[in-house]
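The structure follows.
All protein chains but one are shown in place.
The first chain written gets the first letter, and so on, giving A and B; residue counts start at 1 in each chain.
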Amino acid sequence: MSDDAYVPHPDRLLPADPAIRDIARSLYGSMREQPIVSPHGHVDPRLLLDDEPFRDPTSLFITPDHYVTRLLHARGVDLADLGVGRGPLEETDSRAAWRLLAEHWHAYAGTPSRYWMEHEFHEVFGLDTVLSPATAEGMYDAIAEKLAQPAFRPRALFDQFRIQVLATTDDPVDDLAPHDALAADPSFTGRVAPTFRPDKYLEPARADFRTLTDALGEAAGVDAGTYDGHLAAMRARRLYFREHGAVSSDHAHTDVGTERLDAADARRLYTAAREGSIAAADAVALRRHLLADQARLAAEDGLVMTLHPAVYRNHSQATFETFGADVGADIPHAVDFVHGVAPMLNDVGLDPNFRVVLFTIDETVFSREIAPLAGFYPSVYAGAPWWFIDAPDAILRYRRAVSETIGYSRTSGFIDDTRAFCSIPARHDMSRRLDAHHLAGLVAEHRLREEDAAALATTLPTRQPSQVFKLDADA
Amino acid sequence: MSDDAYVPHPDRLLPADPAIRDIARSLYGSMREQPIVSPHGHVDPRLLLDDEPFRDPTSLFITPDHYVTRLLHARGVDLADLGVGRGPLEETDSRAAWRLLAEHWHAYAGTPSRYWMEHEFHEVFGLDTVLSPATAEGMYDAIAEKLAQPAFRPRALFDQFRIQVLATTDDPVDDLAPHDALAADPSFTGRVAPTFRPDKYLEPARADFRTLTDALGEAAGVDAGTYDGHLAAMRARRLYFREHGAVSSDHAHTDVGTERLDAADARRLYTAAREGSIAAADAVALRRHLLADQARLAAEDGLVMTLHPAVYRNHSQATFETFGADVGADIPHAVDFVHGVAPMLNDVGLDPNFRVVLFTIDETVFSREIAPLAGFYPSVYAGAPWWFIDAPDAILRYRRAVSETIGYSRTSGFIDDTRAFCSIPARHDMSRRLDAHHLAGLVAEHRLREEDAAALATTLPTRQPSQVFKLDADA
Partner (left out) sequence: MSDDAYVPHPDRLLPADPAIRDIARSLYGSMREQPIVSPHGHVDPRLLLDDEPFRDPTSLFITPDHYVTRLLHARGVDLADLGVGRGPLEETDSRAAWRLLAEHWHAYAGTPSRYWMEHEFHEVFGLDTVLSPATAEGMYDAIAEKLAQPAFRPRALFDQFRIQVLATTDDPVDDLAPHDALAADPSFTGRVAPTFRPDKYLEPARADFRTLTDALGEAAGVDAGTYDGHLAAMRARRLYFREHGAVSSDHAHTDVGTERLDAADARRLYTAAREGSIAAADAVALRRHLLADQARLAAEDGLVMTLHPAVYRNHSQATFETFGADVGADIPHAVDFVHGVAPMLNDVGLDPNFRVVLFTIDETVFSREIAPLAGFYPSVYAGAPWWFIDAPDAILRYRRAVSETIGYSRTSGFIDDTRAFCSIPARHDMSRRLDAHHLAGLVAEHRLREEDAAALATTLPTRQPSQVFKLDADA
């Protein structure tokens, strides 16, 4: 093997101790081939509809992946040199961006981004080479060559990845035509489900709230000029999504407050928001009320609610102005679930048709709030670690904090939440290895019978998220 | 062994690595037979006074144990079907509840509730069978049969469990007659101490504050119609408890604020609270003042103060209305000790007669606040993990966060805090195994000499809580 050679170890992420690793290897063995269910993510459905070849290695691995661009930026690389905020790159620029990644590759040592990409290089592209300035051109060429082959088109990879269900994230005014076309296409047998994400229509402080709610009303065929119209429009669009295959809605606000207003106040504040005259505190109050409405609608239509709160978006204003959103400048902050969701759970938390999955980047709520909530309310599930904490040690911390209170049946199953299509199998595989790691540790310390661990291994990768997101019922 | 057979492993919870396990086994060996000191819990003293047989397996293991009922509820079981909020169950219903537990037993895999119950099945009832729908009836019968035997009556179990001291939790107006009767009973040689828990008499926002304080005054033979009367009544009732064997008081409010009011303000607000006209913010201020008073009284009478704050009680109002409190719907939240207890510790924190033990479910304060406080103030001890975090990984996190700052002498010793009588030895045994686990890890990494670990093993289970709760002095 040359110095450049690198093959990810087959036992990677499993415990180092040989006796525990044997247990983990067996558990992982029963998990690794299970189909992928991905109930929340950011892949564009047109990727699968059009089934065009991926353009080049940079646009596949670097430009759209803010996990990758953020660390390069921190190390002094200009985001523009990575293609961020620009259209498709010329080949020269694309190769230059790839070389930048190669030059900084050593700084990714120990990060999940490097782990995932090395998995992809090996498992998807058959490249057993360490990325470095010396190997960058060769790897670029090798990947580019593969991308031109039919087997590396999105649909072929979808099948190769054994994806059973892939959820996208969609705007409530979207007509979901790509989803319909995919569903109607007899040559594509996968399931691609839209997800209803109404965040911006629930933020009365936005300067464009009137324009947005007008558009929402238009899409719904309802006058959304009033609060009642907004509610009717939301109800209609959620049903539209449900009819077009959606199983869940997604909500990412700065907090998870769900206190309801009096009807009169809601109407008054909604009108003020449309007129641009709402006070800041009132905008927060109305946003919480509108989120509480989504919970009521969820109890009606059965879409599973997912909450992804407490991120300070676009922390660097200058970066946002130059490069836009989702470039790595979002910073998590603390969140209070226990008081935030109390009004909502008192409203619909015991309703058998209501279901909510609580996600967090603030790990402090794992044992303190999320496990206790998911361990009491039949409607609440503990979401898998997300974004910054979708990483090996954090995932183990999650299991050790959440599952020792509520076991495994009240957890969401793994959610990849990714816009990097080729990373989907790498991420799910990582999660399975870590669950095997975790369960094997319990078995080795005689805290869990080997039979029970084996049964969980059968369930956790595919069946658990299918049940939580009601995918079995619709399948 | 049949598939149903299950014997808890003798090395359970010890480290998996054979070399470290050997060290841990030796440490655990010197801890396992030590008597149990339980300075805080929720067993009814009448259980031991009356010494009646336990009624049936369901009322012993399920109905009163909100750790068990909460997860069944989350999985869709009606609390009523578990006997919650009802009187004693008919045998048919009791057996049906037991079968419900058996059907969901797999979902408890990895939780401390299952761990404790399997310990009890094996160690207390001699049952080496996994609970399942197939074994449910047989196990019910076997336990029921044992419960009818004299050896399974509460006092016999008390002796078998090697309980040296058991503290109950009691209302300040209680006359403690059961405690007196037990102490006077020559046939019972155990020590059962009451604990003074005045929470509801310190919550001026309660609608029944007048009724409560009237009752308090009556019990004390003091007019508690004024603030000064309240203080006098509290002083009297605390002394009464002390004279009847109490060593500590317990306090569980939503925060640990202890800021004092001016005397005039305290008097005025107390009167307003009695009249039902106190403003919400004033009620909080007065509650903090009244808690600060408890600290002053503790410095007078020497009762050890324990704080168990920051739980949102009865998070589901509908559940509370149907089933009452303590059914699993309490959810912890964040707490601020450093500012909260500052006024109290500036008042009495250096007084040699004052002592306070800080408990938390919010793990973030372990290294940040509790260890630093207990590592400076002679009066402050770091309480053991409690309630939701009385679980193996959380207990190890506590040791790793707290004891590496303050060692072991400033920690409370294990507190079971349970209302499940038969779980007492299981819980204490778990704690001992985990301390052995933790200490063995330090020895194996040459962070602690084996002699020092052995000395700690001699001290931690029994002597440490006896010293912290002043049980030696009174013994």
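What we mean here is this: a residue touches a chain if its C-beta (ideal position, glycine included) is under 8 Å from a C-beta of that chain, and two chains touch if they have at least 3 such contacts.
If you're wondering where the values come from, they're calculated on a predicted model, not measured in any experiment.
Listed residues B:361, B:401, B:415 or B:430: the one in touch with the omitted chain is B:401. Considering A:391, A:406 or A:457, the position touching the chain not shown turns out to be A:391 (whole complex).
Checked against the full complex, the candidates A:86, A:162 or A:333 give a single residue touching the omitted chain, namely A:333. Touching the omitted chain from subunit A are residues 6, 8-9, 11-17, 70-71, 73-76, 106-112, 115, 130, 312, 315-319, 328-334, 361-364, 388-389, 391-394.
Although one chain is not drawn, its touching partners on subunit B can still be listed: residues 17, 19-20, 336, 338-339, 342, 345-346, 349-350, 352, 364, 367-369, 371-378, 380, 400-401, 403-410, 441-442, 444-449, 452, 455-456.
Convention: only the chains that are shown with their structure count from here on.
Subunit A and subunit B carry the same sequence, and matching their CA atoms takes a turn of 120 degrees, rounded to a multiple of 5.
Inter-chain centre distance (subunit A to subunit B, centres taken as mean C-alpha positions): 39 Å.
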